[in-house]
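Shown below is the structure under consideration.
Apart from one protein chain that is not included, each protein chain of the complex appears where it belongs.
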Amino acid sequence: MGENGKRNTRVGIYLCDCDGKLSKKIDFSKVKTVIQSKADFEYIRVAKRLCGPSELQELSEEIDKYSLNRLLIAGCSDPMINRRIVEVAENKGIVRYFVDFVDLFALSEGKKDATEDAIASVNETLDLIGMKADVKIEELDVVPDVLVIGCGIEGGVAARAISKKQPVVLIDGGLEVTDGLDLVKGAKNLTVKTNAKVLRVSGFPGEFLVRISENGKVIDQKFGAIVIALGAQPVYDKSKYGGVELGGPVLSLSQFVKSRPECAGKRFTFVLDKADQDSLISHATVLREAVALKEQGAADVNVFYIDMKVTADHLEQMYEKARSVGINFLKYVDDLEIRTTSTSATVRYREPFLPDVGIVEVTSDYLVLAEDFVPFSVTQELAEIMELRLGPGGFFQEDNVHFLPIKSNREGIFFVGSCHGPIHGTELTREVEAVAAEVGRFASGKVRVPALQPRVEAEKCAVCLTCYRSCPHKAIEIVHDESLNNMYHSAARMHPLACRRCGTCAAECPGKAIQLPLYTDQEILTKTKKPPTLVAFACENSGALAAELAQKLDSQFQEKFKLQVVRVPCAGKVDVIYLLKALERGAEGVLVFGCHQENCKYIWGNKRAIKRKEQVRKLLEDIGIERDRLEFVHIAANQGNQFYDAVKAMAEKVRQFGTNPGKVVR
Amino acid sequence: MNRKKVLVIGGGTAGMTCALDLAERGVEVVLVEREKEIGGRAADYCCKATDECNRCAACLVLQQRDKVLQEPLIRVLTSAEVKNVARNGKGYKVSVAQGEDKSEYDVQAIVVATGFDPYDLGKRSEFSYGVEKNVISGLELERAIKEKGSLTAAFGSGIQKIGFIQCVGSRDLSIGNGYCSRVCCMYAAKLAKIIRSELPDADICIFYMDFQSFGKGFSTFKKELGELDKIRFIRGIPSKIYGFPYDRLTVRYTDSLEGRQKEEKFDLIVLSLAITPSRGSRELAAQLGLQLDDYGFFAPRSDEETVVTNQPGVFLAGVCEGPKDIPQTIGHARAAAGEVFNYISG
Partner (left out) sequence: MIVAERKPIEKILEMVAPYKKILVAGCYGCVTVCLAGGEKEVGILASQIRMARSKEDNPIEVLEQTVERQCDAEYLEKFRDNIAQVEAVVSLACGIGIQYLAEKYPKTPVFPGVNTLFLGANIDVGKWEERCMACGDCVLDKTGGICPIARCSKHLLNGPCGGSQYGKCEVSKDVPCGWQLIYDRLKELGQLDKLKEIIPPKNWLRAKGPRTLVREDLTLER
């Protein structure tokens, strides 16, 4: 939304000679004169060496003197130097997004006289500056209180750590697990509610409104953030042990831990790696228990295993210790056979290390079998209420590296511990530290964020809900306000703390009502006004970085293939219109680079982009233009070669196709 | 504007995460990296995606680097070294040398994020590392695939038999490394997977002691690796590698599941080398008054607070505190940033 209709941009233009290095190729006074004939800026000057301390000081004073709120710096492209200039600007209240650089070295490379190029480039950048949406740093009030769901050990540890900095309400989520409550006894700032369930969550990070039923009584309370720490449930699955039932001498590991039998003189056998194969919880538990048994006088302790899992703090040492106190570690390869009587259990197995011995029998008084860890049944229900996504095995969390270790698909909602996949105690410590740091942002009751979330032009919003439904992070609400200028007096609104700025909503909106600051349609379409042979829309998390690596492999590569790389925050931002326009304006081929399957930082941005590629390919085909002029490529930030190869392949393809027949000549 | 300032030592995943997090909270950061570029070890790793991402997290590191370089609140000093540290009230006065240039900063807190060094393979002559050109480290394989784009592009088309040797320098009390490096089973498995997708007919095997799980879906991943991708898992760590015949490598090992000594010929051997404390850790610890653990990693104040040290105002982030994979490193570093923020605002 244009703030007050009109924007008051006051641009300062600095043409920096870089200590005389640039004036050999660029006639600065000419650039200045030509630019001066354009009206939309406030101040212009040629600088000798803008990065020097005295000129930086001068710049700082000029910002005040001319009330500048945008800067255009034409000179070098050294990121360190640019950073220093931005620092000066930010200290004067010009946010970083409003300092633009034109790399005069790059554009004068290989040329005798680059004056005209400099003029063109400064002009273009000036146009782009004029299009930028205003970005303010907003200070928002937030609720410092945190809701922790789960009263098990994990919830207890998390609640205790968080409550050191801000108020916590700890609820059991309707589970009967309460063994974490001892951990929070006496903690200040902490309220416990048991037999309490979440019924509804609305609102956004900083101010979630949560409806909780506590012993049947319904209350609404506001929370800044929510931490889910439900833990996981050990479940004995007899099919993994050839149908052996628990009872008598056979115990599950959790039964054993809860009520350890009298051990002096007894023989114990543990079986690992039949169940709980994805984690090392059982391994850690068995190592601990086995050593304790031995120390307390058990006659014989055996541990059956396939791979001893030791990837957590102290586990290797514990394993070492277990071996040194005489615990027998028995590796098995084939299936185990278990036979039980009312007082003992026998495990028969083939001893792999002693091939001549064949089948060996191990009999003990107690047989302890590891269990699988599965999500509590409320997981599904909570996921629905809170619109959270589940991953493998029905545990919380997207199976995507961007979300590890504790992030959910929504800002302000976090997972800790085994509710997102069984984890071991030492990892829990680190997750709790991380989650406390995350929710700690709200502890003071205020946060400052740049308002970079998309803006909606109400006049164009049909309240169609497309954006609302396409947002992977549930960052959109539909607001009703008489001042909204459309027939519904309603429009979509993106929340600054919930939005992760992928731009998917903007690309999906059928009314073109949504603009993402720094990547508005106008800015992107202006950048691709005169496309060279190839245009690549490249996601900043993958393609754009791979392009930089490709550039390192061959510094001439973009020129060689006549390629323009357009940075987008996510492939999901690439609008059908961008693709069509690039071709209409004469690009011979268009590439969209997005992340690999299941690696999109914004969950489904790459999938949306693939759909749009298919849509545009169909549109092209329908008018007899080669569909393969458009391609989507999965790539990662470290794949410079693959980027290069994809561009090369497209260059080859369009060479075979010949001139793009759809190019519209004006 | 009078901003708080923090020194971060080490520009790897941990240092970058910490710096970005602090900058997001309005804190100025001086990020000191001793190498020419920031990014740390993981900036050299390859992508291990096949038809989908295999979740190695290497790409996250380059994303961070890009953000750090764009962040005006982070002052990146490369080829730099922390020279002097003196306590100054709640904070520190530090001097940083960049070649001849010296600069001084008043900082309110220090984050140690110096990461790790790979185990020195020169110590293991039995593997002929450094003698045979096709005996390489896991790090070298990662870098080669990243830089050249594929195994074949990096090592030529003659590579048809590849062996990974796990736990080189890890889980080995005889050399004082009684810990598991935690990431090597994971990256070896994932590297094996991309090599399989590139070379459908190659013979790929992994020599191991205990294969470590790496999270959700591990058992399925491993099962598929064996059954679908036909990766051979051989339980037993080779005792000797020698260059015979002249263009290949012979590996001698005992398959402990069969109890027999065997020899097999390979074209390429990858040593999954241990994560060991970063060189200079001892000196840095002395300079900052920090403690090291039994293996030389920085020791946190307690098992419950793994980012806090015994020195007020000095914090730990990432692998310098003990082996971690990238997501764990990121989590740890974010926790460190949170603690730092509390410390400097308290």
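Chains: A and B, in written order; residue numbering restarts at 1 for each.
Definition applied: contacts are C-beta pairs under 8 Å (C-beta built on N, C-alpha and C of every residue); 3 or more make two chains touch, one makes a residue touch a chain.
This one's a predicted model, so the numbers in the text were calculated from it and none came from an experiment.
Q: The chain left out here touches which displayed chains?
A: Within the full complex, the chain left out of view touches A.
Q: Among A:172, A:207, A:427 or A:508, exactly one should touch the missing chain; which is it?
A: The one listed residue touching the chain not shown is A:508.
Q: Pick from A:70, A:581 or A:634: which residue touches the chain that isn't shown?
A: Touches the omitted chain: A:581.
Q: Among A:449, A:462, A:553 or A:651, which residue is in contact with the omitted chain in the full complex?
A: If we include the chain that is not displayed, A:462 is the one touching it.
Q: In the complete complex, which positions of subunit A touch the hidden chain?
A: Looking at subunit A, the ones touching the missing chain are residues 460, 462-466, 469-470, 486-487, 508-513, 575-577, 580-581, 583-584, 619-620, 622-625, 661-665.
Throughout what follows, only the chains that are shown with their structure count from here on.
Q: Measuring from the mean C-alpha position of subunit A to the mean C-alpha position of subunit B, what distance in angstrom results?
A: Those two chain centres are 21 Å apart.
Q: Using the touch definition up top, name the residues of subunit A that touch subunit B in the complex.
A: Those residues of subunit A that touch subunit B are 79-80, 83, 86-87, 90-91, 96, 165, 277-280, 305, 307-311, 313, 315-317, 320, 331, 333, 352-355, 391-393, 395, 399-402, 404-406, 421, 426-427, 429-431, 433-434, 436-438, 440-441, 448, 540-542, 544-545, 595-599, 634, 636-642, 645.
Q: Please give the residue numbers of subunit B that touch subunit A in the complex, ascending.
A: 1, 21, 25-26, 45-47, 49, 51-53, 55-60, 62-63, 66, 69-76, 146-150, 153, 171, 173, 178-180, 182, 185, 210-219, 256-259, 303-307, 322-323, 326-328, 330-332, 334-339, 341-342
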